Each structure stands twice: as structure tokens, then as C-alpha cells.
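Got a structure for you, written out below as C-alpha cells; questions coming shortly.
Only a single protein chain was left out; the remaining protein chains are all shown in position.
Our next item is subunit A:
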């Protein structure tokens, strides 16, 4: 019988390296690049604290998107909030019971919502795909990689939901496998096709993250238009204006 454990162990070590190394290099590259001129999109906050708030609104509420297109905002929210809930729920498969101190309660609490998260994610992704296929403007700016990325996320979500609702897998064994990866105490992985498919696609997602448009997630924090303070060239000594 096929024992997928060692193959996936190697695969996940490799993709973890690619993810961390690739992302690290990209972020370092951004960080090292100078910002020669102040270019905040105004009106912009005049204090650091104000900028933190602006960024928080952008990242949690998608403020700019809201001002632009409500339908896109809705799909984007469904997908990203769903993804967040799913990720929180998944911590239970990846971390030893009781880690994170009191935060672990949150992971336990979010378990039932994680399921809704999975569904919201799927609905959001299908909506995003639909508009990419149907709206002429969005279609015109889409490339193969844009469709593949949505397809990849849909496939991950679908295989996950199928495990949850149709063909169950041995979650305890999955968890043992991933904890084993961390402690170099390798454990077997159940040879369920859905699980292996799910994990293969997740590995692919991790591997392309640093080289794809998924860079938008760290990118927003590095955007000078959004993270700079509004300051006059040479303010008065008294701080007026």
C-alpha cells in the first residue's frame, strides 16, 4: 500500500523553505528600497497613530474597495473573512492542544464558525470567478494566472469541504503527522485521496505565494500611498499646519 507520509514530509519541508525564503527575500527587497518622496494619498492622517488606524481600516474593512464597488467588496469580504475563519479553525490541526495560552480558547470557539467560513469562502470565490469571467472590464485585465489562482483556492476549499461533509479523514492522524514534522518525529499520513489532494494544493499555494499576486497581503502594509504621514515640507516651529 502507498505510504504518502515521507513524500509529503519532504514536500512540506521544501514548500515551507520556499515560502519563508521567498517571502523573506521579497520583503527585505521592499524594505531596502528607498522611499525618496512623501506621496500619501490625501487626505491622509497627520500622525503615526492615524496612519495605523487608516491601515487597520484598509485591512479589516477594505475601506477603499467599499468606496469603489459594493458587489466586489461583498465577494472580497466573504472570501477573506471566510479564509480567516478557516485558518483559525485549522490551527487545531497544526498546533498542539492548549498552545497559544488563553488564545487557544479562541481557536476552540471558532471551530463551528470555521465551517461557515469554509462556505463563505467558497461563495466569495465563485462570485469573484464569476465576475472575472463575465464582466468585460475585469475579463480584459485577467491573465491565466488570475484564473488559476481562483481555481486553486476553489479546489482547496472544495476538497476541504468534501472531507468535512462527505468522506471523512482521520484528523487525529493528520495532526500527528504535522506535529511530527515540527519535532522531526515523522508519523504516517492517512492515504485518503481527498486529504492528499487538499494537502498537495495547499503546498502549491505556499510555493507560489512569494511569486504571485498573493503579495498583495504584505504589500498593502508597504504601500507609501497608504502608510505615509501627511506632513508639510517644512512645518512652522510652533507646529502650525
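Heads up, the rule we're going with is that a contact is a pair of C-beta atoms (placed from the backbone, for glycine too) under 8 Å apart; a residue touches a chain by one contact, two chains touch by 3 or more; residues count from 1.
Criterion: contacts and distances are computed from a predicted model.
**Q** Per UniProt, what's the omitted chain called: "ABC transporter permease", "Fe-S oxidoreductase", "Pyruvate dehydrogenase E1 component subunit alpha" or "ATP-binding cassette domain-containing protein"?
**A** Not shown, but named in UniProt as "Fe-S oxidoreductase".
**Q** With the missing chain put back, one of A:72, A:91 or A:123 would touch it. Which one?
**A** Of the candidates A:72, A:91 or A:123, A:72 is in touch with the missing chain.
**Q** Check the options A:24, A:38 or A:130 and report the residue that touches the missing chain.
**A** Answer from the full complex: A:38 touches the omitted chain.
**Q** Can you list, in ascending order, the subunit A residues touching the missing chain?
**A** 26, 29-30, 33-39, 41-46, 58, 62, 64-65, 67-69, 72, 76, 131, 135-138, 140-146, 148, 208, 211-213, 215-216, 219-220, 222-226, 230, 232-238, 240-241
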